[in-house]
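A short worksheet on the structure shown next.
Note that this complex is displayed minus one protein chain, with the remaining chains in position.
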Amino acid sequence: MRARSPTIVLIIAVILLGAAAATMSSYPVYLMSLAMINIVAAIGLNLLTGNSGQISLCHSSFMAIGAYASTLLTAKLGVPFWASIPIGAVLAASTGALLGAPASRLRGIYLALATLGFLQIVQIAIEELANVTGGVRGLGVPKAVLNGAVLGDYARFLIVLGCCALAIWTARNLLASRVGRELNAVRLSPHATQALGISVHRVRLAAFALAAGYAGIAGGLQAIVVGFIDPVEFGVSASLRQITFIVVGGMGSVTGSVVGAAVLSALPEALRPVKEYSDLIYTSILLAFLIFLPNGLVTLWQIVVRRLRHSDTLTTIAVRP
Amino acid sequence: MTPTLALQLAIAGISVGSIYALVALAIVIPFKASGVLNFGQGEIVTFGAYSGLILTQLALPYPVVLVGVVVLGAVGGIVIERILIRPIVKTPEFTLVIATFAIGLLVKGAISIRFGDSPNSIDGPFGSDPIVAAGLRFNPTSLWIFACTALVTLGVIAFFRFTRLGKAMRAVSVNPEAARLMGIRVETVYRWSWAISTAIGALAGLLVAPLIGVNPEIGQLILRGLLAAVIGGFTSVPGAIVGGVSVGLIETYSGVLIGSAFKNLVPFILLMVLLVFRPQGLFGAPEIKRV
Partner (left out) sequence: MKRLLLAACAALLCVVVPAAAQQQGVTADTITIGAHGPITGPAAYIGLAGRDGMLLAIKEINAAGGVNGRKIMAVFEDDGHSPTKALAAVKKLVEQDKVFAVMSVGGSNATVGAVDYMKEKGVPYYVSIASAPQVTWPFARNLFRGGTTETARYGELYAEFLTTHYKAKRIAIMSGREEYPRNEGDATTDKLKNWFQMAPVVRVEFNIGDKDFTPQLVEVQKANPDVIAFFGNPAEAAIAMRQAKELGLKQPFFVGSNMVDPALITAAKSSAEGVTGFSLIPYLPGSKAPAMVKWQAAWKKEYPSAPAGRPNNFDLLAYGDMYVLAEGMKRAGRNLTTDGLIHALEGIHDYRVGPVATPRTFSTRHHIGNLALVPMMVKDGQWEPVQWKSTRESDILQRYH
């Protein structure tokens, strides 16, 4: 029931954006590609944190695994990007499952610290295995090639657009299905879930793997769009930024991921005129969001809608079902 | 490794561990009282170092600087708690985590803009010439740090055991509702737990500044402080101290034994292992394992 009209909206959006981008220079196209990469990452994180209720500070590490894996596959083994990126994502998802096995037994700050520890371990591994990863000097990414032709900015934008749309579509369907219900169930009432015979641990572990898979795709895409990766791009700041996407957008919903990532990707660009104060102002705006809209921008929409409708019937727009 | 070297390393480890212990203490106290994990604690330490810098540049004598930094830290904590933490204390846990982190970033950003990023330094109160005794070299600043940490620890333990506010804090950490019913003003307790924690954090910044300089990156200490808190158990004051010193010793010894390439991995692997097998650390209360 829910899948129909949003899919049409998605297709319309894809066509509109694709057409609009054809007329623009590479600067805005590049920015939009980066924003959509952020959306894909945010979707993954939201499944893990918003739906299954597990905080993760190492989401960017899975992006790193996806980025480095796909880059190295292309650079060393000549695997084309359309294969190396999915392979990188599978690798990331496997690592996610590996981390999830012990980590999903932890709660609250202990889980936060465990994921933080994992992030540091990945950072150090990237930096120390410099012969393979380029270490802190970073790694140049081979240009994405299709049928012998190097893909330009617009072509890569279309690829990112397609992947982003796919990510939105799959996540929505996932959440509407039994998997989605299980994810939310383990967050809302783990005891009841366990009592129903569903292995809470298995669901949580699956959430880790899923989130890591999305992150892996995002990482691989970032590598081909930017053309250069270094470990700092996937450090603590990146993880925290992704958390802000879902907190500001709205946790537990795909729309929240999209809105949060889009808005917070646009914000630094809007803050360019403020030059060296942009970080400070960005953080202040973030804090303001946290204080006044703690449940995310999607709730803003609901407040507006509710006021406009003024009806007696309960509007059952559940953000976190 | 000669015994002299081992001892010398132990001194280095304990002295750097004392700083980690103070940071861990500053993290554990508000967590114990109100369940809030302050991810911005690192920046409080930075703030303390810079306050020390400003006060020193005003040519004030060291004891005045010390008291000044502690007071400024406490006041800063009260302000932050009032303006930023209070409104969001009821929101989901994640929001709080991000908020404390964002506050830390704000403090760091403001300091960066005001002071620039080039390193500054202040002197320790006893100079920097090493004291040589029994073939070992002691940095007077390190000794001072150790002494201060010991004093603070004793003070905090005494505070929790003997003072009214301290006992109230313990009551609130066990059961805020019951405490409220007993007439304890929970909001006041929260505010004071913050003030104490930020005062300790600021003090740590002042103490560590002669060793590592005054620059905006001091806040990275929080990672070590968190590790120390995990080792010690998040709800134990003596645990924080033991944890801090342990981290300092582990770091120093692994640097020599393993080589600095993977030296930094050791604390985090240790962290992961602890979290999986014994999350309550050495002294913390074991959490009832849920599903």
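For clarity, chains are labelled A and B in written order, and residue numbers in each chain start from 1.
As a convention for this text, a contact is a pair of C-beta atoms (placed from the backbone, for glycine too) under 8 Å apart; a residue touches a chain by one contact, two chains touch by 3 or more.
The structure displayed is predicted, hence computed values, not measured ones.
Within the full complex, the residue among A:16, A:83 or A:129 touching the omitted chain is A:16.
Only one residue in the set A:86, A:108 or A:135 touches the chain that does not appear here, and it is A:135. Interface with the hidden chain, as seen from chain A, comprises residues 5-6, 9-10, 13, 16-17, 20, 24-28, 30-32, 34-36, 127, 135-138, 140, 222, 226-230, 232-233, 255, 258-259, 262-263, 265-266, 269-270, 272, 275-276, 278-279, 298, 301, 317.
Against the chain not shown here, chain B presents residues 5, 8-9, 12, 16, 112, 114-121, 123, 128, 130, 137, 139, 211-213, 215-217, 220, 251-252, 255-256, 260-261, 263-264.
We adopt the following convention: only the chains that are shown with their structure count from here on.
Centroid to centroid, with C-alpha atoms defining each point, chain A and chain B lie 33 Å apart. Partner chain B is touched in their complex by these residues of chain A: 49, 55, 102, 105-110, 112-114, 116-118, 120-121, 124, 128, 190-191, 193-194, 200-201, 240, 243-244, 247, 251, 276-277, 279-280, 283-284, 286-287, 290-291, 294-295.
Across the complex, chain A is touched by residues 31, 37, 84, 87-88, 91-95, 97-99, 101-103, 105-106, 109-110, 113, 223, 226, 230, 234, 261-262, 264-265, 268-269, 271-272, 275-276, 279, 287, 290-291 of chain B.
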